[in-house]
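Right, I'll just put the structure down here and ask away after.
Yeah, one chain of the complex is gone here, protein chain that is, but the others are all in their spots.
Per-chain residue numbering starts at 1, and chain names A, B and C are given in the order in which the chains are listed.
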Amino acid sequence: MNRLLAPTPPMGWNSWDCYGASVNEEQLLANADYMAKYLKEYGWEYIVCDIQWSEPAADSFDYHKFAPLCMDEYSRLIPAPERFPSSAGGKGFKPIADYIHSLGLKFGIHIMRGIPRQAVHSGAKIKCDGVSARDIAQTFSVCSWNTDMYGVDPRAHGAKEYYESIFELYASWGVDYIKCDDIANTEFRPDKPYSAKEEIELLRGALERCGRPMVLSLSPGPAPVEEHEHLAANAELWRMTGDFWDSWDKLHDMFSRCFAWQEYVQPGAWPDCDMLPIGRLAVCGKTSWNKARYTNFTHDEQITMLTLWSIFRSPLMIGAEMRDNDEFTLSLLTNRELIDMLKNSHGARQLRRNEADGKGEIVWISKGKDCKFAALFNTDDKTREISFDITDVALGGGKYKVWDMWAHKEFAVTDGEFTAETAPHGARLFRITRD
Amino acid sequence: MNRLLAPTPPMGWNSWDCYGASVNEEQLLANADYMAKYLKEYGWEYIVCDIQWSEPAADSFDYHKFAPLCMDEYSRLIPAPERFPSSAGGKGFKPIADYIHSLGLKFGIHIMRGIPRQAVHSGAKIKCDGVSARDIAQTFSVCSWNTDMYGVDPRAHGAKEYYESIFELYASWGVDYIKCDDIANTEFRPDKPYSAKEEIELLRGALERCGRPMVLSLSPGPAPVEEHEHLAANAELWRMTGDFWDSWDKLHDMFSRCFAWQEYVQPGAWPDCDMLPIGRLAVCGKTSWNKARYTNFTHDEQITMLTLWSIFRSPLMIGAEMRDNDEFTLSLLTNRELIDMLKNSHGARQLRRNEADGKGEIVWISKGKDCKFAALFNTDDKTREISFDITDVALGGGKYKVWDMWAHKEFAVTDGEFTAETAPHGARLFRITRD
Amino acid sequence: MNRLLAPTPPMGWNSWDCYGASVNEEQLLANADYMAKYLKEYGWEYIVCDIQWSEPAADSFDYHKFAPLCMDEYSRLIPAPERFPSSAGGKGFKPIADYIHSLGLKFGIHIMRGIPRQAVHSGAKIKCDGVSARDIAQTFSVCSWNTDMYGVDPRAHGAKEYYESIFELYASWGVDYIKCDDIANTEFRPDKPYSAKEEIELLRGALERCGRPMVLSLSPGPAPVEEHEHLAANAELWRMTGDFWDSWDKLHDMFSRCFAWQEYVQPGAWPDCDMLPIGRLAVCGKTSWNKARYTNFTHDEQITMLTLWSIFRSPLMIGAEMRDNDEFTLSLLTNRELIDMLKNSHGARQLRRNEADGKGEIVWISKGKDCKFAALFNTDDKTREISFDITDVALGGGKYKVWDMWAHKEFAVTDGEFTAETAPHGARLFRITRD
Partner (left out) sequence: MNRLLAPTPPMGWNSWDCYGASVNEEQLLANADYMAKYLKEYGWEYIVCDIQWSEPAADSFDYHKFAPLCMDEYSRLIPAPERFPSSAGGKGFKPIADYIHSLGLKFGIHIMRGIPRQAVHSGAKIKCDGVSARDIAQTFSVCSWNTDMYGVDPRAHGAKEYYESIFELYASWGVDYIKCDDIANTEFRPDKPYSAKEEIELLRGALERCGRPMVLSLSPGPAPVEEHEHLAANAELWRMTGDFWDSWDKLHDMFSRCFAWQEYVQPGAWPDCDMLPIGRLAVCGKTSWNKARYTNFTHDEQITMLTLWSIFRSPLMIGAEMRDNDEFTLSLLTNRELIDMLKNSHGARQLRRNEADGKGEIVWISKGKDCKFAALFNTDDKTREISFDITDVALGGGKYKVWDMWAHKEFAVTDGEFTAETAPHGARLFRITRD
């Protein structure tokens, strides 16, 4: 596998948190424009169109069950022109990809594993002589939360060809990033936990042969830790949890997941903390369970999230409708020091975790070039003085400079321990160098 | 519930064992003719058309996955005229039912729980204003071995109306017996064991309201013993095991199942041992796993099967292509003494079971009017002398007549114990009366 | 094994329920006199001296932990002369046994498995050259509720000789019955469930070789049903439960235990329901948990108990201080019809049990010579009309006489079903014969 596809954690924007299943061309392009103007210089580059872009009537976070999808003659889903006008006439996502490329950015799309149920039931052909969609569908393999697809039987003649045909199409559009869904979790499924393993291999094989480099992202989580080798061999990123949203419980839970995966972070293979639900969310409305709002996270919680995601080296995907970003939100995304750590550090690990009833202190450390990073997290609901002993990351016998990476100023010069006041649910992030 | 629908165990013929999914009108009618001529006088009455009668091209025991099915405007499956010519022009099974009724017999059909996937994907309507097949489908509820249907969400508006509409149709055809499949077992299913409980209740409700009495049979097994009350409240018969075929292991296993269910046999509610795989089987051919053959059971094993099914009071459904019955097969089905026991005995129970490594003796007893029945089974592979103490079923102090119900002659007159030579895998069946 | 040792269930009296660990010679002999005078003619024959007869100071149901015990030079416990004066001078239980034999009765004693801890710690010898008590003790095998003994290591040289030496002693005394304790249950023990299996075999071997026939009884229960063969091969009786006392819950629970063991009742090998806590109990006093009282059972409960014990064919051991028996208590023990059933019936089994929340009806049936027995039990707390269908035990076609075995008069003559009013927690017992 070509590790160069994602030598550092992918950074970008994904349409799900703000537009659910309903994102359209205008929204995609406007957010691309925003990224090019305000964020690109910091390293942000992917614009990812999430689920159900082939459903003409999608309008919220809910799926219209059994809704007709736009599909080509080979049982391949194509963008709905009602939502993506430039795709009309069989052009697919190429015009959008071209535009995004013209901004110096990259373009990603969401897919579901499998083949459209509508192709199967209508007896549609696939791009493999004499084989129809029916022939390759795994009859009992269905997603528990979406009706679009049947799984593909990896042993069926035509299975490989079908997956190759869709990657051929995506390559022709100029796609740079594939987020494949319903494929990586360990929860209950009729066809056994992580049983889509063989479909993951089919996907990877097709991707490798399609002639265009694309990053492969697997969802949803929790992906099983014990499959870390298989995941790293077949994908650039994969989710460690179910969908992440703006609640403290989910954020607090991510510390445990990062700890469980800390040994398995490596260039080209990134365990993924999921999108950043910051700024304006759930713009599309209409959905009972997901109201339009500015993020429920406090400023301190957002700093905690960005700090953890970055020191752990998770991919960063912005969930906001970026045009509505306030100054604070933008500041989170343009912290050069943070992004430098994300891109260039390694060996992150939890140094200690002292909590009672889920409240207390967690400390992570990491290594950079000629420096160490220390992230102090306060999971308590009151301010805490969190101390850090420099000799945990350095040799003593001299002075060390402690730089505050969120305040962007020197915090201390010391030869031993220092203490930092940390807000409730907040974090402090320091770079430590020799004086 | 009207217990009169099946006051004694239903007796009939079912097309599955000889024709799989492919039975046609000629075969149905010819077997009905045979039954009327040779078996009706013994109490045999049902002719049941098994699975996939709406699939035009069915030709074996295998299902053609996602094959188009014949369906009316309300998403209701109808017979394929290619296989059932008299059904053409919207007449459904009525002509066949009429013919069978004219012979003095009754007519049954197989259905799968749920609604056709093709109706759901094509957006077909159901017989309920403003509701479509899509609206009532349970999106993730699929059968593990057949692609015809989605389960119905019992809480969806239109679910009740859909089930009522199919029973209305069956009533209009003159159907007397419904074998509903994919509904009663406890094996793995995405939507939990025996989770079709609510669909069973929908079925029963629709049946009760349809204006025509029909017997309801639930498949496949194993139905859970702990649900015996629910089953008895909603069905006339239900399977105790998976599909039964002509192997000694399956026959031997049925003794345990009968023992587990012996307390729950009652008029109108019959635990079912499944079809009798006797005579010519798997006529339709083409199927790798089920070759055309005369039954693999020895004569003795067939006597064991008929004896157990009858003393236990299981429904009896003939699996043979009856036109090819040999004399022995016909003799099994025309043992008036056996059938009299099936219809008029009660209180059957296992008296003793002495086996080592699955080989030995099993004795069942049962009560008739002024008589007792004793069935001696030899599960060993060599002949055994099996003894029976009459005082286990009678008061002593006098002479008792022991009548051999398979040889049709007096076996002994005794005031105590008697011993009967029993063939390997064979059985002896006795009626005991006062002398 | 010589089955003739207990061809019918042993009947007798045991000192535990009235005297706990403290019974003395006067009490034993007086109860023997009572038995000879009032009960012997009905079949009662054993007088059994229960636990700790070698402890001089025993005075209640509690054990004095680590109390010194009377012991001979070979580490064999002997009766305490303080409590059994006739044993003085090394005569042991012989004078008492002689007296009991002179009344035409038999004499039994209680023992604990193992060897006295005091012998082990004092380094006493055993009757085996060069071997001491220490050499054969299983160091970690202790009883959880009594401190008298260590288990014996069955593989130690001297183990067999020790057990032989104690049976030699008991034989010399004229003992007819051994109740061995701490040996048959499946509850927690450091050396594994039913691990005294090998000590049971040692006991049996020694008994067989001692030259005097003795009945062997194993306590406490619950003995494991799956060990029924081993138990039957090594003992005449064994307990099915923990200690039984005069509470309805324990009585009600015995129905389940009898059902679990019903297949394994046979001449010479009797699952045991434990003593009958009737009449005056716990006479010895001083014990907090067991106050002196007349039995807590109602008359109806006592009839239920005697009926169940007798139809099941449990050994019957009277728990009362018999000298204080009232007329009702004596009447329970002198029902010749009941005792005739106990001695001469066979094949008892539960016919049906219909209860909700532990209240309802239980029916047992059994066979006698030219008759059947039917016991109707009302486990409800209100009177019930319990019906019985004679054809469950007899052939129809004639009249049957139903005799009430507690009222000693004809109850009905019928050709089918009859109904009997049964008191709360009470029982009816009938003998059914041809008219």
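Following the convention adopted for this analysis, a residue touches a chain if its C-beta (ideal position, glycine included) is under 8 Å from a C-beta of that chain, and two chains touch if they have at least 3 such contacts.
Here the structure is a predicted model, which is why all the values come from computation and not from measurement.
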* Asked: What are the shown chains in contact with the chain that isn't displayed?
  -> A, C
* Structure fact -> Filtering C:86, C:118 or C:304 for touch with the omitted chain leaves C:118
* To do: Check the options A:102, A:344, A:391 or A:419 and report the residue that touches the missing chain.
  => A:391
* To do: Tell me which residue among A:61, A:377, A:400 or A:430 touches the hidden chain in the full complex.
  => A:400
* **Hidden partner interface residues of chain A, rising order** => 347, 367, 369-372, 391-398, 400, 432-434
* Structure fact -> Across the whole complex, the chain not displayed is touched by chain C residues 65-66, 68, 117-118, 120-123, 134, 137, 139-140, 142-147, 188-190
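Here is the rule we use: only the chains that are shown with their structure count from here on.
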* Think of each chain as a node with edges to the chains it touches; is that a line, ring, star, complete or other? -> line
* Looking at chain A with chain B, do both copies bring the same residues to the contact (over half shared) or different ones? -> same
* Structure fact -> Here the gap between chain A and chain C, centre to centre from mean Cα coordinates and rounded to Å, is 74
* Asked: Which integer distance in Å separates the CA centroid of chain A from that of chain B?
  -> 54
* To do: Would you mind listing the residues of chain C that make contact with two or more other chains?
  => none
